[in-house]
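Just one protein chain is left out here, and the rest sit where they should.
After this line comes chain A, so read on.
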Amino acid sequence: KVTVSGLSTFCSHRGHDIHFHDKKIALLEAGPRKECDHVPDSYSNRVSSISPGSATLLSSFGAWDHVCSLRLKPFRRMQVWDACSEAMIVFEKDDLDDMGYIVENDVIMSALTKQLDAVADRVEVFYRSRAVGYTWPLPSHSCDTSPWVQIELADGRRLQTKLLIGADGHNSVVRKEAEIKNIEHRYDQSAVVATLHLSEATDNNVAWQRFLPTGPIALLPLSDTASSLVWSTSHEHASELLGMDEESFVDSINSAFWSNVNHSDFIDTAGAMFRSAISLLKPSGTAVRQLPPSVAKVDPGSRAMFPLGMGHATEYVQHRVALIGDAAHRVHPLAGQGVNLGFGDIACLAHHLSAAAFNGSDLGSLKHLLKFETERQRHNVSLIAAVDVLKRLYSTRLAPLVLLRTWGLQATNALPPVKVRISL
């Protein structure tokens, strides 16, 4: 038996794998069952940017079809620029394919719930359940006690499992109970989210992000007339934004995207020089800076804020335990990668467990779990570190650093291979 605490994507996926045909999976979900056949008229303020790779994963077990039938918005281009200079970088695929998809979190949950129902004979979901105690197997194998993990639920039921997967978020209980050390750092920033209505309808297939000294502000397309806001800024400013009246809030957003108050002549000149140099060497290396659409209204009641932090577990696995998603790593939303890293974890863990099952191995055995850990840590650590560095680099007005990042961004924009790598 395999038990997952938290994430339904994993169970949905595993339920469809042929090598898991006779294995039973239990999913412990703290929340209630969430499913709807149709979407409400208004948009939810919690959205995720889904990469094409993640979309492939979701479609491999039929969940992506449900997402498509509910609601999603593909985007083709991403423009990222600095508030302190003219530097900017544009991401887009040569063949003008979709770069990614903006999907409401509720839509994803609903699609997954539907797929879980399809494999109900192998995956048992315990909604509104909470584990209150874990008994870990002792390392020495010769004793009489069970070598499996015992879980006690709040309602008194007991489960035992060969492998416990912790997918219970950045405050993971599984991680704490397994005594896995977590390196964490609270940013002095909170993210403000809201659903916005644009002044006029547009194609709206571009994702916009501007780095302000206080933090990045991003506008993610939801439809031709609506976009989702993710504004990372200081705690004080975030509270201010939440408390403002609607008009002032909308003005702040427009000003954040359009105002050049943070520019300095020095940086502008230096930036312009560098740009001319690039255009000599690589004529196609500079692009025209576009301006994002202006915002007219905000959905009442859609404003919310939550604190931001960074985290990384020192180990992703132990004997009979594996951590995935935010339980293993937590990243700043500036790169829109948090949930995609989680999906990457799922694909990798599922692959290794499938191979282990086909070899007749005990699923909780550390040998293949370590392979998963090595593969994912190698991938995740560099990205998480890079995001952290970017966050710090862009949190300042200091001229030398602004110059560095201005030139750096301009150079990166001119180099196609580097750009392709970043856009994953």
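Keep in mind that, in the parts below, a residue touches a chain if its C-beta (ideal position, glycine included) is under 8 Å from a C-beta of that chain, and two chains touch if they have at least 3 such contacts; residues count from 1.
Here, contacts and distances are computed from a predicted model.
J.: Please identify the absent chain by the protein name in its UniProt record; candidates are "Origin recognition complex subunit 3", "Ribosomal RNA-processing protein 43", "Trafficking protein particle complex subunit 2-like protein" or "Ubiquinone biosynthesis O-methyltransferase, mitochondrial".
T.: Of "Origin recognition complex subunit 3", "Ribosomal RNA-processing protein 43", "Trafficking protein particle complex subunit 2-like protein" or "Ubiquinone biosynthesis O-methyltransferase, mitochondrial", the absent chain's UniProt record names it "Ubiquinone biosynthesis O-methyltransferase, mitochondrial".
J.: If the hidden chain were put back, which of A:P147, A:G169 or A:G309 would touch it?
T.: Of the listed residues, the one touching the omitted chain is A:P147.
J.: In the complete assembly, which of A:W258, A:F306 or A:F358 touches the absent chain?
T.: A:F358
J.: Could you list which residues of chain A touch the chain missing from the display?
T.: 18-23, 140-142, 144, 146-148, 357-362, 365-367
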